[in-house]
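Of the protein chains in this complex, all but one are displayed in their positions.
For subunit A:
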Amino acid sequence: MSLADGTRPRHLPDRLSGRGARVLKSWELLLFGIAVLIFLANTQASQYFLDPWNLSDATFNFTEKAMIGFAMALLIISGEIDLSVAGIIALASTAMGWALQFGVGTPGLVAIGLAVGLLCGAFNGALVTRLGLPSIVVTIGTMSLFRGISYIVLGDQAFNGYPESFAWLGRGYVFWVISFELTLFAVFALIYGVVLHKTNFGRHIYTIGNNPTAARFSGIRVERVKMILFLLTGLMSGIAAICLTARLGSTRPSIAYAWELEVVTMVVLGGVSILGGSGSILGVVIAALVMGMVTFGLGLLNVPGIVMSIFIGALLIGVIAIPRLVAKLRRS
């Protein structure tokens, strides 16, 4: 039996299943299994896949999106969403390119990228927490606004000529095949994992996502936490803008077009409930690997990008639909 809005009456067992059983039944393990299968399929499909440099190249497919994905995961767990992340990338990249025309150096460019990201996040956060507006509509609006400003500044032009030291942020290698971006991805995965799963702040995010009213009555400053999460999402979008701009070496207003959908897809694929209240950073990390490998493997097989998007879309619906379908069939 299910209630009107799809929630079911809670079944309350006497005790939780053991740790081992929980891991076996976890979303992350299922996803990891899929990742392994895709990895094996890729090695069979193309002899070039296992080359370390090829694998290293493959990581660029997901590192920037995943960095935003970590902050987005926290935001979605808290019951909000930010669809303006790609717009923030466009605006931050445009601001950096504009500053470049005045001879600003690499540290200045990085500072501008971070500052624009934070400002955009603050704008979203203020509209959602101060005015109490629904985040999905606000960020659909700011998505157009941020990218729109890029279009006003750039039109059909582009900013080029980023210095070599700046380009390293997107193309450089720290050690052998380990790129700077991959290192950044790993560091942020660790930081966000610890923040979400091991701190009070992390528990607050879950509480807010499950029941904002109860969270408020428990003394959690709901608005403040949400504001911080919007700031974090803006900041991570700024960082992604720096990496992407450095990697591409140019800024166009169409930069990172439609990335918001890929980031949300990655987060949801990673097992974060779009309704808020549950999810893990480990899931997002594995989802990032899955998406990166799918796009890269298909790329080696010369499948065009738009056809890959069918796989990503089908993956998104499939991984959520199939467990529900199986559960439904088992019940009837």
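As a convention for this text, contacts are C-beta pairs under 8 Å (C-beta built on N, C-alpha and C of every residue); 3 or more make two chains touch, one makes a residue touch a chain; residues count from 1.
As a working rule, contacts and distances are computed from a predicted model.
Set against the options "ATP synthase gamma chain", "ABC transporter domain-containing protein", "Carbon monoxide dehydrogenase" or "Autoinducer 2 import system permease protein LsrC", the UniProt name belonging to the omitted chain is "Autoinducer 2 import system permease protein LsrC".
Note on the undisplayed chain: of the listed residues A:132, A:161 or A:219, the one touching it is A:132. The residue from A:152, A:174, A:190 or A:301 that touches the chain not shown here is A:152. Within the whole complex, the absent chain has one touching residue among A:21, A:214, A:274 or A:301, and that is A:274. Although one chain is not displayed, subunit A still touches it through residues 2-6, 127, 131-134, 136-138, 140-149, 151-152, 154-156, 253, 261, 264-265, 268, 274-275, 304, 306-310, 312-314, 316-317, 320-321, 324-325, 328.
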